[in-house]
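Structure first, commentary second.
As you look at this complex, bear in mind that one protein chain is not there, while each of the others sits in place.
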Amino acid sequence: MAAYIARRIVLITLVLVAVSILVFAITTLLPANVAYLILGPFAPPEQVRALELKLGLNDPVWQQYLRWAGAFLSGDLGESTLMNRPIAPLLMEALGRSLVLTCVSFVLIAVIGIGLGVIAALRHGRPPDHTVSIATYLGIAVPEFFWAIVVIVIFAAWLGWLPASGYEPLSAGFAVWAKHLIAPTLTLVFGHLAHVSRLTRSSMIEVLQSPYVTAARAKGLPERVVVLHHALRNALLPSITVLALDFGRLMGGIVVVETIFAYPGLGRLVVFSIQNRDIPTLQAAILVVAAIYAFANLVADLLYAFLNPKIRFGRHAA
Amino acid sequence: MPPEGSVFAPRKPLSPQLKAGLAITGAIILLGLLAPWIAPHPWDTISMRTRFLPPNATYWLGTDEYGRDVLSRLLMGTRLSLAMGVGATAFSLAIGVPIGLAAGYFRGWIDEALMRAADVLMALPPIMLGLLVLAVTPPALWKTALAVGFVYVPQIARLARSVTLSLANEDFIQAAKARAESTSYILFREILPNAWPPLIVEASLRVTYAILLGSALSFLGLGAQPPSSDWGLMISEARSFLDRAPWIAFAPGLAMCLLVIGINLLGDGARERLDPRLKARVKA
Partner (left out) sequence: MLTIENLTVHYQVLGGAIEALTSVSLSATKGSTLALVGESGSGKSTVALAAMGLLPAEAKVISGRVLLERDDMLAMTPAARRALRGTRVSLVFQDPFSVLNPSLRIGEQVGETLVHHRGFSAAQAFARAVELLDEVGIVNPAAVARAYPHELSGGMRQRALIAGALAAEPELLILDEPTTALDVTIEAQILSLLERLRETRGLTMLFISHNLGVVRRIADEVAVLYAGEVVEQGRTQDVLRAPMHPYTKGLLAAIPRLGQKKTHLAAIPGRLPDLRSPPAGCRFQARCPFATPASAAPQTLLDLGERHVRCTNAAALRDAVWPAATPMPPDAARSAGETVVDVAGLSKSFTRSRGLLGALMPRLGRDELKAVDDVSLSIASGEVLGLVGESGSGKTTLGRTILRLIEPSAGTITIAGETVSGRPQRALVPMRRVAQIVFQNPDSSLNPRKTVRELLGRPIARFGLAPSGEIPSRINALLDLVRLPSHYAERYAHQMSGGEKQRVGIARALATNPRFIVCDEPVSALDVSVQAAIINLLADLRDRLGVAYLFISHDISVVAHLADKVAVMYRGKIVETGASDAIMNAPQHPYTRRLLDAVPRLDDGAD
């Protein structure tokens, strides 16, 4: 088990390094001239030269990369070319707000998704199963931004229960803060429930048909025990991997959702920095997202290893 | 008599799922192809007199903020969405399948290298990777399609790899090696013909992801540009008018749902047809 963990950590570190190189390469090498990209094609040459000097764009590429990576690791994320302020505090604030949104959504998705999946599997082929299947179909088919619009139209425009956009800090009061969270959370949850519940359902159905479940029934064990004690723990194992992937998808989902609801999180920061050609902020934000995603994957791997006796206890025959 | 794993083996009747999927998807594709001829009004003519008209007899789905007929724009946008979905997926397949085949068949360091590269690409949520790539170049729909295709290469490669892995263990591959068949013969005449069915099914579902991601990127301004009637762009432009003219946003939204549901039904129905036989065979 220890070897497994060590391997995963090393691998993830290597992947993050590679991602950083990828991000840097795309943003620095792809455009013909980064300075013109930032300032626009009609910027005066002196301004361009000044920016190039400031960002060190004339040095050899690998030097630029190392400088950038080194600074990043020591906490200096650079300066936003749009706002001329250090990126780090900006990013951390945005990150915090996004994490609140994603974590709340994640918990809801996990609990409701798995719950629905199990129910659908237990009532396989009967009305509850069909209802859940149809609902999840809709969840997968409807694009996020459309869900957002539906939520806005229904809850904000027609019913007027929720604010259509914006954000209030916790200091302004819990109820206000929560109100602004509800619509984006609802949108995220609707959109991502489907994957989890579908996988849980099919995994559960497969497990319920497996030989050891038949054997448990052959021992006359009550159905409740068969399902909860024997089947569930094996069926949930794949769900955990999917949940980790889903955290990453949530991070992708916040891009659109935060933009629509004007929620000042990491997603909106990414979109803003693209629209305004703020390359340093873009680089930093994307790398932070990759790091979070990698961390979520690591946690999922560890959880899986812990729960799966084959990995936890090795392969020796007694 | 066709081989058993074929979707078109005539013995089993088509499931209702499959039929519904075929009907919906087929209808939409047809509408898209015939759009230039069946659209009731020109999709790009601006007319300030007919702004924000709710759905009525002349304009079945109403008009938008420039007085353009929503239905006609919707029909023309169908082609864009279909092109995005199919184009991006074709690109993914063209690059991902050979990579997956190579990784699954040769194993060893080739497999490791390719899969680590795939891991790196998958370390970012798809939309972010797409944003990253599109951020540094002036937007255009064809670039968006390429970016979306690029983003999904790792998933296709992974699937191709796992299908190849399970096929490579079958004895008939060993039999081919016992005949000193060349690697390209084994890959293209023994493995690939058996690998296609699950890949095609997955590809059809990938088309839906491509359509959704492509329209999200257009929504954010990084795909189609005005005055294009791309569905994502239509929804984005309609945001400001949700209170007075919700139909402008709803029409493309619902259209997208319908298309995605149709393709999903098609893909799932096809998979269910193939799967039991595939499982039985591949499990050996």
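Lettered A and B in written order, each chain numbered from 1.
As a working rule, a contact is a pair of C-beta atoms (placed from the backbone, for glycine too) under 8 Å apart; a residue touches a chain by one contact, two chains touch by 3 or more.
All values reported here derive from a predicted model rather than from experimental measurement.
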Touch with the omitted chain, as defined above, among A:Ser210, A:Thr241 or A:Gln275: A:Ser210
Considering the complete complex, identify which of B:Asn194, B:Ser215 or B:Asn264 is in touch with the unshown chain. B:Asn194
List every residue of subunit B that touches the chain not included in the displayed model. 1, 3-5, 12, 111-112, 116, 170-172, 174-175, 177-181, 190, 193-194, 277, 280-281, 284
Provide the residue numbers of subunit A that touch the chain removed from this figure. 3, 6-7, 10-11, 210-212, 214-222, 225, 229-230, 233-234, 307-310, 313, 315-318
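Everything that follows uses one rule, which is that only the chains that are shown with their structure count from here on.
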Subunit B partner, complex, touching residues on subunit A are 11, 14-16, 18-19, 22-23, 26-27, 30-31, 37, 137-138, 140-146, 149-150, 152-153, 157, 248-249, 251-253, 255-256, 259-260, 270-271, 274-275, 282, 286, 289-290, 293-294
Interface with subunit A, subunit B side, in the complex: residues 116, 119-121, 123-128, 131-137, 208, 212, 215-216, 219-222, 232, 235-236, 239, 242-243, 246, 249-250, 253, 256-257, 260-261, 264
